[in-house]
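One protein chain is absent from this view; the other protein chains keep their places.
Lettered A and B in written order, each chain numbered from 1.
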């Protein structure tokens, strides 16, 4: 990891204004759009199979999020993903809930066969399921597994040939050769919905302005963990998760190279 | 009603972390997810007909909300509802807008024939429509009707064999034999979208950790009304419904046995 490269991404992102096309779930879609705007990108969320390929032509990165997939959405995801591969823009895959039902696990496996994914972001059980492991997943939350997150990230990145981001108390990002661990974060990031999904959007924004996807993944993941920590520190007595949600978006918006360099903590 | 039972629910909910599967509308789905998290539950919102039955196997309670149903969603709701019945987890039904169009009224009737519903939460006109009454419903808002809410709740609970919750200025909860009325609340709860839907989620969280669905319904309904009142009291001059929304979520998050016991007012 080269810190200066990441600092350069912060310097450039607002000027570039990367357009990030999302095919995502309908629970946190608004949060993803606002997180994209907050960091300096521009979100598009169309999902019609008749236009996703055309929309990808305008985009700098593509987010595929499995949160509320059905057959129609899946079909659109494959079309969009293949168009992104052809165009050469990065595909960021968020395998929400993979491992929880056979449907999700099969579709994820299918998707990885049809689309070249460049960055994967999930929790440990989701990533474990992606490489064929069987963890006890409970809905969309992380379950327990027997492999360490560090080893899992490295193995998944190597096996799937994609930069792999595992969110958690410590975040691990691996390119299959080396790994980085981020110590920032706050337990409250798990007490609101959408922080994982928004992380994928942030990573996609950075990936849309560089070919160095490892750095983009570290940048996006660390923005969420540091913003989540800063938002928590800005709370007052009697604030709860409603206020926290607003403050989190504020902190993503306020993030820049100076705030990042001062606050980020690698292990 | 036994207050100690409800206090026990507050003591247990965060430890249990009930998983609540939702098939709900796309207007307030994010609010429902966050309300579930705020009270201590874990939300899942998948709707694909290919996986809802499997997802129900992981869940402690199921919310069915008619807000933006179409044929495909309805089909998934029936599958999920029947899976919940088989598994023996409670089904909480929110008949949004029933009575407003023949489509909604017919589908609701159909649904009640196919799925055993354990708790119903609606406004007075929606519940009236469920038992065959014809009120003047205006969209998704409550219209006027000639039967008292107390009598309606009792009659509906008896007829539909489900704990029935009627939200309003005074909330009424009935199990068909006895009824409870909650005097908390604030008119501003009607000035933002989603408070009814979130109430169903809260009820489902409590219903996911007990077989005493009457107590669960009282707990969930009273959390929303008391939180709505506390949120209003916490506002400052020039705050409007944007701030109110955040504060409402804060107050749900801050709710516990002490806050509840001190603030709840039964008639």
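The rule is simple: a contact is a pair of C-beta atoms (placed from the backbone, for glycine too) under 8 Å apart; a residue touches a chain by one contact, two chains touch by 3 or more.
Owing to the predicted nature of the structure, the values given are computational and were not obtained by experimental measurement.
Looking at A:12, A:34 or A:161, the residue that reaches the missing chain in the full complex is A:34. Contact with the chain that does not appear here is found for just one residue of A:12, A:46 or A:109, A:46.
Those residues of chain B that touch the chain absent from the view are 25-28, 30-31, 67-71, 97, 100-104, 138-141, 191-194, 238-243, 245-246. Interface residues of chain A facing the missing partner chain: 19, 21, 26, 29-30, 33-34, 37-38, 42-51, 54-55, 58-59, 72, 234, 245-254.
Keep this in mind: only the chains that are shown with their structure count from here on.
Inter-chain spacing, taken between the CA centroids of chain A and chain B, is 32 Å.
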